[in-house]
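With one protein chain withheld, the remaining protein chains of the complex are depicted in position.
The first chain written gets the first letter, and so on, giving A, B and C; residue counts start at 1 in each chain.
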Amino acid sequence: MENKRVRKFQVLLIGDSAEFEYNNIVAYEIGAFIAKKNWVLITGGRSGVMRSACKGAIDNNGLTVSIIPDSNIESSNEYSSIVIATGIGFARNYTNALSCDIAVVVGGGAGTLSEITYLWLADKPIIACSFVPGVSKEYAGKNIDYRKNSPIIDAKNIDEVFYNMELIAQKLI
Amino acid sequence: MENKRVRKFQVLLIGDSAEFEYNNIVAYEIGAFIAKKNWVLITGGRSGVMRSACKGAIDNNGLTVSIIPDSNIESSNEYSSIVIATGIGFARNYTNALSCDIAVVVGGGAGTLSEITYLWLADKPIIACSFVPGVSKEYAGKNIDYRKNSPIIDAKNIDEVFYNMELIAQKLI
Amino acid sequence: MENKRVRKFQVLLIGDSAEFEYNNIVAYEIGAFIAKKNWVLITGGRSGVMRSACKGAIDNNGLTVSIIPDSNIESSNEYSSIVIATGIGFARNYTNALSCDIAVVVGGGAGTLSEITYLWLADKPIIACSFVPGVSKEYAGKNIDYRKNSPIIDAKNIDEVFYNMELIAQKLI
Partner (left out) sequence: MENKRVRKFQVLLIGDSAEFEYNNIVAYEIGAFIAKKNWVLITGGRSGVMRSACKGAIDNNGLTVSIIPDSNIESSNEYSSIVIATGIGFARNYTNALSCDIAVVVGGGAGTLSEITYLWLADKPIIACSFVPGVSKEYAGKNIDYRKNSPIIDAKNIDEVFYNMELIAQKLI
């Protein structure tokens, strides 16, 4: 499909907006990896792992898209190349899920879980970091419901995150 | 607050749109109970427990509001007194969660779980039927994340659903 | 269709949230009329004509549904029987338009015009009060674009509003 030739591979990174040092380091490395692959990093544009992943990508000349709940285009984190100001509050979690080829989960709470449920309904590949506490650890390797999707991929360390992203990208691009 | 005197008590019932006979019977009884209390039943307006609960309410002269993902006001189930055609797809799960005073979960899969995560973020009281297989059984009595909300209420039979709805209504109305 | 037997006739009233005494009086009378016909009044749940129409309906034992942009169910006007807290900001104008059988415009500015465009796209009957300044006066009798919809109905006084609502209701109910 010609679309594929122009459209970049879009990777969504999700997790909590609270600041946890370890989670942020992991997110930074994943953002950097995405940039080096010349993929696009999509996040919710807020703080915590979203900001750290964006910084990782920008530090490596990457492209970051921040899909924010707010209506003010200036209210995203400062490492956003492009800001989508949805204005629809946390209904934007639905848009986040639909707007990726693949998702990576780093920690997270209820908001992150809402995104996972939407990713599951859309049958998108999900890689969850089981080495990071929170939703990513709890749901790694599991199914969300009775649907016959592939289970959420359990990445036990950051190399397994990279390896699985590459593997899926090779199939989809 | 004067608002409270006019506004009716709004109970959201969620669960799967697939048809499971037992789940549907439970939903019917809860819909009937809500109608007898003169509360408003809110559902996603589709089939399965949503339709059954609406039928239970309508059979008892109740009022049902169907908040549907579609843009066509005629595409809800046939027991809907009022239809809100959101047009926003499953982003309407966010609206469902915000538009209730209390929620009851009867079975359910990933879509239902997305609604539970939004209910949790909004700190709404959630009653989950642990006697019905699916999301309601899995999450009854649990917390969704680290937030200090009250845990999801575990209703072990239908009388515990009624009892807990009454208890919360007395506090909130 | 069986749906029609249960579902009530849903009338959307739109206009500005600012307080203009004349507009508010007109809106009150339309709300009262809708209540007396046993139809449901739908508004955006805010101040100005929305609040006045709701008061008119409630004073006549009517049923009012407030579809608000906010995420807080308690933030609608105090004459709301049922509140739909969409949480999606002014994207809720789309939901308002889709959730009615017919719309009445009383004054209004850009927000009201956005609702008219969505009503037009959904080909819903629109009655505009040309005797009230603002968007309702400007667009009464006009087409919004090249689509072959019926033009916006020009109601030159409140009796013409009532007459046209009745006429359309007879066709649709």
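Everything that follows uses one rule, which is that contacts are C-beta pairs under 8 Å (C-beta built on N, C-alpha and C of every residue); 3 or more make two chains touch, one makes a residue touch a chain.
Computed from a predicted structure; not experimentally measured.
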Considering the whole complex, which of A:I14, A:A32 or A:I58 touches the chain not shown? A:I58
Which of A:N24, A:S76, A:S136 or A:N149 touches the chain that is not shown? A:S76
Name, in rising order, the residues on chain A that touch the hidden chain in the full complex. 1-3, 6-8, 10, 40, 58, 63, 65, 67, 71-74, 76, 78-88, 91, 94-95, 98-101, 122
Considering the whole complex rather than only what is displayed, give the residues of chain B touching the chain that is not shown. 71, 87-91
Missing-chain contacts mapped onto chain C: 88-91, 93-95, 109-111, 113-114, 117-118, 120-121, 134-135, 144-147
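Just so it is clear, only the chains that are shown with their structure count from here on.
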Same residues or different residues where chain B meets chain C? The copies count as same if more than half of the interface numbers are shared. same
Find the geometric centre of each of chain A and chain C from their Cα atoms only, then give the gap between the two centres in Å, rounded to an integer. 41
Quick check: how many Å separate the C-alpha centres of chain A and chain B? 30
Give, as an integer number of Å, the spacing between the C-alpha centres of chain C and chain B. 27
Going by residue number, chain C touches two or more other chains at 71, 87-88, 91
